[in-house]
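Here the complex is missing one protein chain, while the rest keep their positions.
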């Protein structure tokens, strides 16, 4: 394989370069070019050198970064894909634990899976690469366009709700009419995944609230209005009345203080999904009374990371549905578009960002 | 109904008296006398006045305490029970939420259930009372004897493992041979419920460890040996080697510091059951890295309180099995026996206590 | 209440009239007029007098028929609905069994539920009636239009797939990539519900086949093509090659011969959903080898009837999605439109019918 341009880092020490690289091995029966690649907190964490678990692929002193990607097939010897197809490559690759063996490396039991662009496997921010067909998900809805770049973050949301569905099977979570009517969900944070979690919570039938410590811009406001999500700027208004109870919380902030503050607002049988990570977030005290609260109310807290192929498929399905139901609004979630070569977006979060992407040619 | 002797408190302010009381209403089609009543941390908490959720029954300025009980039927107009039957009365009584409606007040969605001896309903530490047959569980194994007084604490253990089974359905928890072989469980604490949790963890096939900050006596040591549970006195020995991983933790201490210390030893897909409560336990800091740890490993934390009739039945089954398999050892869990009228046991935990009971005549 | 026009039968003896009736009681805080009511095999069975379980409401010598309905709110004292809202009324009303108590009368344990237009409760084919808000589901997607009349049949499909999801939790049904890719579904029949089942099977990711003993018309062909469903006219072509295996079968025919014929084509871990009913269908022999086949392959057969409010909500969601994704095709499922007063449609199935409806003014 000839030299190609790629965004690289050195894991776990960090840094970011757009440079020509020579990647000897890129096995796979489908050839790809990226159309659009998204960046997220994990990418910025790797570049900042703050994610100790990241590491370079064996035999390389660099790591091609990038795991959120929408690609086009340039060549294929697989019957499942043909030139011109839009595809999303899967991030995690299985090891040999029981969960990996059944296509659920998102639930890897021993940590021996790999993640493209993160742990020991080159990522997707490079001019071209090959993949095996079983690591690719096809975008069937041609109207979806660029919105398909949100498949990777959305798949996490789908898996987290699967986790919610499983853990809540410990009791009857629904009301006496079999629905979620009257149940309250809170999504902590206002990044792209906070929005996607809010939208899915609405789909479930929750009264859905999104909360953050600062105001949101016009695009987020339009999104919230169109989807019927209630946004709360906790820096300005008291968040909830005294007797208000939460049934579901999804945290996308990774901030212990916020997590435990809202946990104390939970109703009996409440479920808290931990999704956001921020290793540098300051600690918060958790008291004996907090433990008591969780015990007496049968509270469940579930960490949820990554997702499997089935969730990519459902993610595309949700994006497609919302894209049609809410006009062009979903597309506006892509707030900042960069050119290949630009590196500032990896170190500075642009003002008003919901999702920043690199648009490849 | 004539005056009878009873242990009473005033909830939630506390105190304990053994006195004659006049309880006008004791509805039910089965008449009972207690044979043996156990006391636990909740009873002591109520007496100490530290459980704010406790309250007297409507129309009374006192609360008969006691929810762990083994009784004998003295009269019955129910076809399900006859004079001389040994029975265990159920603690929680349903409200009208979806869970209460299906006999699962242990999973009450709105907190409107009642608990005998705790919240708005007279308990079982009185010379006699009536109950409806549907609130009673029969002890069929006559060899069980006094050990049946452990049914109430054991039923909590059975329910907590039901919770474990439900929440772990989010992934394949077992090894590649469908068993728990090679999986490690840790039970924090060394009270009677810590032992019961350890025994059930062994039954599941876990390498089972029990940990506490002080040494245990001869009876506990014999129990641990007979059941194959590994006891660790964390005041003397380092608890676990660096690379040791826990798959299941059950906390019976309510101590945040211990809980989060061992949480950080969890393997991927680890499950932590919160069962112990100690509102006065000092707070511990929970950091961004802790949250990160829980997310990246798909950790689940589940509070679990009380249990339903089905768990009382299974509790009796386990006690019966263990009683036969481990000779007279189960009986030795009843370490301290008191007479009706003695009140010191409510304020001072006897040395070497696993379970203290009052033996009624 | 004044006299109104209604379609009535006498249950279970049958017959059909469009006549003025005097229904004294029509309790409820929302007043409704039907916009469109669908008819199905159950309606025709009642009219034919062949459904022995149907019965008139207490105090009436007739039964207003009709359970598939799209209505408009004409007046409301409920905060949940306002004049002009389009709603779908729920068919089943709970008794007091555990399933009814949690809003799941579709899973009624003792048969003491009621069904509007079928068992002891007046149905929806009348000029006006009242309902309580908790028996109504709102149509939020205004683009859905008449397609919303399919909500009632679609809700059965949603529930049946819930049943499929539950029973298949006994093993890993998915392939080693966590998806349904490569799995084959067969829907037996070609009525409106066969189409809806096929569409949902496609959504799950099944290679989906629909089979019947006669050719289908142009509309059905267009629907199959647009959704990617493979239609097989078993009167003309051999149905499946020798080594072809089915993973999911849904029967909408109620015909034992067809059911067991295709059952014998099932793969290991196959799931057969029984949905269609036809009491008059001739019997088919089931042999010891058939039983052996089901045992050795861990086959599951699950009857599924009716659905709960949550399924109505999801049904609307699917209809809305498919309506947008497949242009005006969904609307074409309403093949035959009749005026109030016409009664022939109850006794004669129109040529080429997918769904026949009565359009109210």
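By letter and in written order, the chains are A, B and C; residue numbering begins at 1 in each of them.
Definition applied: contacts are C-beta pairs under 8 Å (C-beta built on N, C-alpha and C of every residue); 3 or more make two chains touch, one makes a residue touch a chain.
Computed from a predicted model, the values in this text were never measured in an experiment.
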item: Residue among C:91, C:116, C:274 or C:316 touching the omitted chain; value: C:274
item: Touching the absent chain when the full complex is considered, from C:72, C:172, C:232 or C:329; value: C:172
item: Omitted-chain contact residue, chosen from B:72, B:219 or B:310; value: B:310
item: Absent-chain interface as seen on chain C, which is shown; value: 53, 97-99, 101-102, 104, 106-111, 162-163, 166-167, 169-172, 174-176, 251, 254-256, 259-260, 267-269, 274-292, 294-305
item: Interface residues of chain B (partner: the chain not displayed); value: 101-104, 134, 141, 172, 174-179, 203, 205, 308-310, 313, 317, 320-321, 324-325
item: Residues of chain A (touch criterion as defined above) contacting the omitted chain; value: 98, 101-103, 169
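As a working rule, only the chains that are shown with their structure count from here on.
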item: Centre-most chain, if every chain is reduced to its averaged C-alpha atoms; value: A
item: Chain whose Cα centroid lies at the greatest distance from that of chain B; value: C
item: Separation of mean Cα positions, chain B and chain A [Å, integer]; value: 40
item: Whole-Å gap separating chain A and chain C, where each centre is the average of the chain's CA atoms; value: 37
item: Where chain C touches two or more other chains, by residue; value: 101-103
